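Got a structure here, written out as structure tokens. Questions coming.
Apart from one protein chain that is not included, each protein chain of the complex appears where it belongs.
And then chain A:
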Amino acid sequence: MSDAVTENEYDSDVEAAIRENHPALITYITAGDPSLEDTKEYVEALDRGGSDLIELGLPFSEPIAEGPTIQAAINRALAAGTTPEGFFELVDDLETEAPLLVMTYYNMILQYGGSEAPRASDGRAAKPRDKPEVRPFVERAAGAGLSGIIVPDLPAEEAGPLRAACDDHGLDLVFIIAPTTEGQRLDDIMSQVSGFAYVQARLGTTGARANVSSATHESLARLEEYDVPKAVGFGVSEGDHAAEIVEAGADGVIVGSALVDIIAEHGSDTGAAAERLEAKAAELKRGARRGADSLTVDGEDAPEPEQP
């Protein structure tokens, strides 16, 4: 991908993408669903549709944070033979305006670039290979032009090694804030926000929902005092949700399952899926803007949205 603007007042491309395009639209799809070639077209469609950041899922066989929609996408991607190397080659090829993030599980990061796994072909205990290491993945991600990493099974307490590697390579490591994150842990995590705070809208797994949860409003109220970009994900599926969430104080919305649903519905009709993805992104972005406008028009005591 092309280098995004780096000369700005913000810490990173990711933060800049949110602040400068406020309110931001962040979109997610699973790489390799149904093939890496299709993913390329879908990412470009989402970019055209107005995504300000795009998350690409690198599929892992045990996606414990995912609901049925994204689980199915991951299964399709794995069945299509998606590998980390194939994923990085896709990213090498992509030229989008929106910075790209990779979303994957920790084991995928640990194993990347490891020596060949031992085989116990003679029935004796295999020689254990060296301890797995996060750096090869981060180096490759930076080389491919990715701007950040999101790891749903890596809480801040375990993130030290990955955080250090990301810092060295100028990547953001985005942390998730759950409805259950409170007190000292909330303070600790908010003090080390990188890129943006990923605000999980509700307990449970990913998946498109019909409404905005009350937990979203509670979380945004609880996070109001922290001056970091906040984007809300888990369940957002419509322009009206985006409007409501931005109105409640978010700097961005994150949409995944609703887009994956579109991809699943269209199967091999890549062109039609791409068209609908672009339109869906545009609808979501319009919704987010509507939410921001209603704040500037009648929101007396609402916080001013950041404008560049």
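In the analysis below, a residue touches a chain if its C-beta (ideal position, glycine included) is under 8 Å from a C-beta of that chain, and two chains touch if they have at least 3 such contacts; residues count from 1.
In the analysis below, contacts and distances are computed from a predicted model.
From the set "CoB--CoM heterodisulfide reductase subunit B", "ABC transporter permease subunit", "Ketoisovalerate oxidoreductase subunit VorA" or "Tryptophan synthase beta chain", the protein name that UniProt assigns to the chain left out of the figure is "Tryptophan synthase beta chain".
Residue in contact with the omitted chain (choice from A:T69, A:S147, A:T181 or A:S194): A:T181. Annotation for chain A: contacts to the undisplayed chain at residues 60-65, 67, 71, 78, 83-84, 105-108, 110-112, 114, 116-121, 123, 125-126, 128-129, 131-132, 152-158, 175-182, 185, 189, 200, 203-205.
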